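Sending over a structure as structure tokens; questions will come in a sec.
Subset of chains shown; positions unchanged.
Letters A and B mark the chains in the order given here, with residues in each chain numbered from 1 onward.
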Amino acid sequence: MGSEEVIAKLKEFVASRDWDQFHTQENLAKSISIEAAELLEVFQWGSPSNSEAIKEELADVLTYCFLLANKLGESPERLILEKLELTSAKYPVEKSKGSSVKYDQL
Amino acid sequence: MGSEEVIAKLKEFVASRDWDQFHTQENLAKSISIEAAELLEVFQWGSPSNSEAIKEELADVLTYCFLLANKLGESPERLILEKLELTSAKYPVEKSKGSSVKYDQL
């Protein structure tokens, strides 16, 4: 399934609840941070014993990301691939292989 | 394009840099929070004048989300749709229409 179908279902969910009024770009950005921290909370004191909670919290982050991408008129896939080109240039294989050092310290 | 193709490209990017060693589930969860905050930073003092920075930071959040979904053996689309069913049940249309109140206070 492609993201268009998923976004169509998300938009239907939002429209039927009249929630679009709350979904400014800024509120969606805040929501992404909030849900990302709920995902992090699963790992607060170590690794969880099962991955169900991880999946649910990751789903929430993804949901708000897809909604924000849609607000920007972009597909999530295209955003990722365009950024991947920039990141590939910032982290040339020969310099960054096996290293977790940030590009400005390579 | 579907997410499989995007994930294949991300995995190739990661493999060629030998970065998979850093991508534990917990490190990916931390990375999602870190990138989510960089997205939030674009809105720190108000709304930005153009959306280029939003797109780039959103792309980073999405990238780590796709990598974590892949680690969990899940597609991002399926995760979103499965959670959407749970959320739809928690927020019935008749109770939640036009309201931003949390489900446990509906």
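Here is the rule we use: a residue touches a chain if its C-beta (ideal position, glycine included) is under 8 Å from a C-beta of that chain, and two chains touch if they have at least 3 such contacts.
Computed from a prediction, not measured in an experiment: that's the story for all the values here.
**Q** How many copies of the one sequence build the whole complex, if 2 are shown?
**A** 4
Keep this in mind: only the chains that are shown with their structure count from here on.
**Q** I'd like to verify one number: the distance from the centre of subunit A to the centre of subunit B, where each centre is the average of its C-alpha atoms, in whole angstrom.
**A** Each chain's C-alpha centroid was found; their separation is 2 Å.
**Q** Note which residues of subunit A are touching subunit B in the complex, please.
**A** Interface residues on the subunit A side: 1-3, 5-6, 9-10, 13, 16-19, 21-22, 25-26, 29-30, 32-33, 36-37, 39-40, 42-43, 47, 51, 54-56, 58-63, 65-66, 68-69, 72, 74-84, 86-88, 91, 93, 96-98, 100.
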